[in-house]
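Working notes for the structure below.
Here the complex is missing one protein chain, while the rest keep their positions.
Up next is chain A:
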Amino acid sequence: MQDLLYFSQQLINGLTIGSTYALIAIGYTMVYGIIGMINFAHGEIYMIGAYTALIAITGLAALGIAWLPLILIVALLCAMIVSSSMGWAVERVAYRPVRGRHRLIPLISAIGMSIFLQNYVHLAQGSRNIGFPALIDGGFNFGSGDGFQMSLSYMQITIFITTLICMTALSLFISRSRTGRACRAVSQDLGMANLLGIDTNRIISATFVIGAALAAVAGLLLGMYYGSVDPLFGFIAGLKAFTAAVLGGIGSIPGAMLGGLILGVAESMTSGYLSGEYKDVISFSLLILILLFKPTGLLGKPEVEKI
């Protein structure tokens, strides 16, 4: 019983962190699916989302507003708006001018953008860790009073539910809406979609905006869950999310979700049963193994050579 509770606790920890990896991974995978480039600045967009949410929360607190749902909604909206505009601007400034050139050029442009945004936040917000207020406290406890108690916090529940809502909304959007259909068309064949009258520039911008908005959601959630933000944390989270996207099959949206969850659970199980020191070793070994046996990732489709 004790062991089962412990296992469930580690599973919950892993799924929580995994769902936020998935939210960030969507941004990588959508952009890759449509224009075949890796947007390395995506982790920074997520970090900026977290900072914006923090600024909004602090601002509301200064105004004396203490009603939690209002704070969360305003923070979320601010973060999504700022991150989305950032995502849009990054695409306009750094990627559109070099689109269609050699693959390496947008990649380097993306790395440059990532370094620029990181340093911009360093300058604007200082390089220290800033504490993030824990707005959602408390939770459920399971298990007898004496032994190991499993806890499921309201924060973790919030993360699951929000991720679920975002993912469902995104899937519906992609499969049902007009823009979603256009997205799928562009990802299949950009040139053909263009010929058929789809404004591909607009669709590509929309992809960046959607990815950035989801990253902002993850920024707010993780900021509250962990408790602090610093200008570098987008980089590490971005790396993990990118791994999750590759693991699940880059370009595939369900793949990003699956990859995120697997990575999160693998990390928490490793630190739970082996040692925290091996956390990254195991998760990246997993990545290498999957890529060795299934180079397109778990749910990725083999790329068909277009003639």
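Rule of thumb we're sticking to: contacts are C-beta pairs under 8 Å (C-beta built on N, C-alpha and C of every residue); 3 or more make two chains touch, one makes a residue touch a chain; residues count from 1.
As a working rule, contacts and distances are computed from a predicted model.
Remark: of the listed names "diguanylate cyclase", "biotin carboxylase", "DNA polymerase-3 subunit epsilon" or "Branched-chain amino acid ABC transporter substrate-binding protein", the one matching the undisplayed chain in UniProt is "Branched-chain amino acid ABC transporter substrate-binding protein".
For the chain missing from the display, the contacting residue among A:26, A:75, A:190 or A:222 is A:222, taking the whole complex into account.
The residue from A:134, A:196 or A:289 that touches the chain not shown here is A:134.
For chain A, the residues touching the chain absent from view are 6, 9-10, 13-14, 16-17, 122, 127-131, 133-134, 137, 139, 141, 148-149, 151, 153, 155, 222, 226-228, 230, 232-233, 236, 267-268, 271-272, 275-277, 279-280.
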